[in-house]
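Okay, handing you the structure first.
Note that one protein chain is taken out, while the other chains of the complex remain in position.
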Amino acid sequence: MGLVHGEEMVLNIGPQHPATHGVLRLQVKTDGEVVSQITPYMGYLHRCFEKHCENVTYEQVIPYTDRCDYLSSMSMNFGYVVAMERLMEIKVNERVEHIRVVMAELQRIASHLLCTGVFGLDLGAFTPFLWALRDRERILDLFEMTCGARLLYNYMWIGGLSHDIPTGFIESTLKFLDEFEPNIDELENILAHNKILVERSADIGIMPKDIAISYGVTGPNLRASGVNWDLRKNDPYSIYDRFEFDIPIGQGMKGTVGDCWDRFYVRIQEMRESVKIIRQAISKMPKDGDVHQNLPKKIRPPKGSIYARTETPRGDLGYYIESDGSAIPYRLKMRSPAFTALSVMDEIAAGWLLSDVLAILGSLDIVLGEIDR
Amino acid sequence: MGLLTNKFAEDNVIVAKLEKLLNWSRSTSPWFFQFGTACCAIEMMAAAAPRHDIKRIGFIPRSSPRQADVMIVAGTVTMKMAIRVKKLYEQMADPKYVVAMGSCATSGGPYWQHGYHVLKGVDIVIPVDVYVPGCPPRPESLIEGLLKLEEQILEERPLTRKMA
Partner (left out) sequence: MSQEQEILIAKLVNKGLDGDMDSVNACEDRIVRGKAKAMIMKVKKGTVERPPVPVSPGEESSSKVPDSLSKDDMIALLVNKGLDGDMDSVNACDDRIVRGKAKAMIVKVKKGTAERPEMPLEITESTEDNSQNDIKVEKVQDPFQEIKKMIEEKFPDDIDEGSEDKYIYFKPDNWLNIAKWLFSDTSLLFNSLQCQMGIDMGEDILESRYNLHSMKHDHYLEVRIRVPRSNAKIPSVEQVWRIADWFERETYDMLGIEYSGHRDLRRILLPSDWEGWPLRKDYQEPETYHGIVVPKMKEGWD
């Protein structure tokens, strides 16, 4: 952007591009290599989730919520089940609560592993992607041991769970955690402190605090901008207030607070905190208890509405459920965290080079299934 | 080469049908065009990951349709995307094959009943060779589907003049 001004060129990135973010189209207006405006176009994966929810019963909604954010389907189920249990005033027993926390935190580790691997892949580092996928496969083995599915589980039901954890699950999980903790350090050393990655992501795509809050950005993206806000601590649901864990906040170690490197590093630190939570939850888990004990015979919530939020790996997920007293929801709206994260793209990516746009998109960690629903 | 080493005492000439030779060379390394839209795309990535590794059977992922032989349609195709799918299929060079992975690409999947924006099966817009059912199909199912595609390629007859 100097003395020579050329014509503005309009480029399309997508809707099919080799990164795993899905089908998204970014219309980029560039002046040479420098980007002046980005407009995201979505809707290529709009699968009419909300219309389906108005036509099936409350239990049948759970598999549809799985498929919205397919990288963290346990968290999607968890959010819906927390909202429904608040609406119907059902209290589940202690064993169910502890198992839910273990599953949600394992899912958080799996999702962050994929996100960090793909961030490296977008910037050209292929090996850490394979290491991340290798560890993720071990977590998917644990899930498969419990409920039989690798990716879309339909595990958390309203009032309980679909299957109890089998014998050998706790030993396998503890063994996995023992072998996984040094792998986080290895991944951090090869990626986070790597000179090329630092050059390509530090000081780029800075998101200031007030823009983040006004655009509704939540989760690791907001914490990387310096705001200490985590729903597990500030507005606890389930039994998260019994565990001790820290909230990693972006500090601008390699550049400014709120740049791509901070968003990436906060996720690596969150994996360590999740390991802590899983260990505490396993040690406090009651040995007996029936996971099908509090399942209601008929799910007919009272007339009314509720809005409940939970913390998924991408931010805070909200479900607004309006019920008219029958067995089928009247209206269900899912407020997805990736939708708000994508909306801030124009603000933070304008003015950078074209190759930085992909780094910024990768650091926001979006999943198109959740945005388009 | 493994089958033929140290088998013959003198120099020799091998006689085979040309079609069989062409089919054999084409079927063992079809490069696939990774067209992943939704959840099945993650299982396709997991199939290329170290545990299930489809690169060892010859399938290498390519990002551009011009360089690919097989298009694996993994995930739900919507009306907005259907037009682009057709364009991508037309950009691939002959001979080309399509694998419909997952129940959404086969017939609309769990969204068949009230999904106004979902294409009920990708075979409405492009011709499909192999259907791999599942929601999502395990990487092992995908590998079986791809090996079936290889068997199909082995039985083709590209050189014979076709009647009508």
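Per-chain residue numbering starts at 1, and chain names A and B are given in the order in which the chains are listed.
Convention: contacts are C-beta pairs under 8 Å (C-beta built on N, C-alpha and C of every residue); 3 or more make two chains touch, one makes a residue touch a chain.
Note that this is a predicted model, so its numbers are computed, not measured.
For subunit B, the residues in touch with the chain missing from this view are 79-80, 82-83, 107-108, 112-113, 116-117, 119-120, 124-125. For subunit A, the residues touching the chain absent from view are 42-43, 46, 48, 50-51, 54, 89, 91, 211, 213-216, 227, 229, 234-236, 239, 241-242, 307, 309, 318, 320, 322, 330-331, 333, 335, 339-340, 343, 372-373.
Definition applied: only the chains that are shown with their structure count from here on.
Centre-to-centre separation of subunit A and subunit B, using mean CA positions: 31 Å. Per the touch definition, subunit B reaches subunit A in the complex via residues 34-39, 41-43, 45-46, 49-51, 63, 75-76, 78, 80-81, 84, 88, 110-111, 113-118, 135-136, 138. Those residues of subunit A lying in contact with subunit B across their complex are 15-18, 20, 22-23, 43-48, 51-52, 55, 63-64, 67, 70-71, 130, 133-134, 137, 150-152, 368-369.
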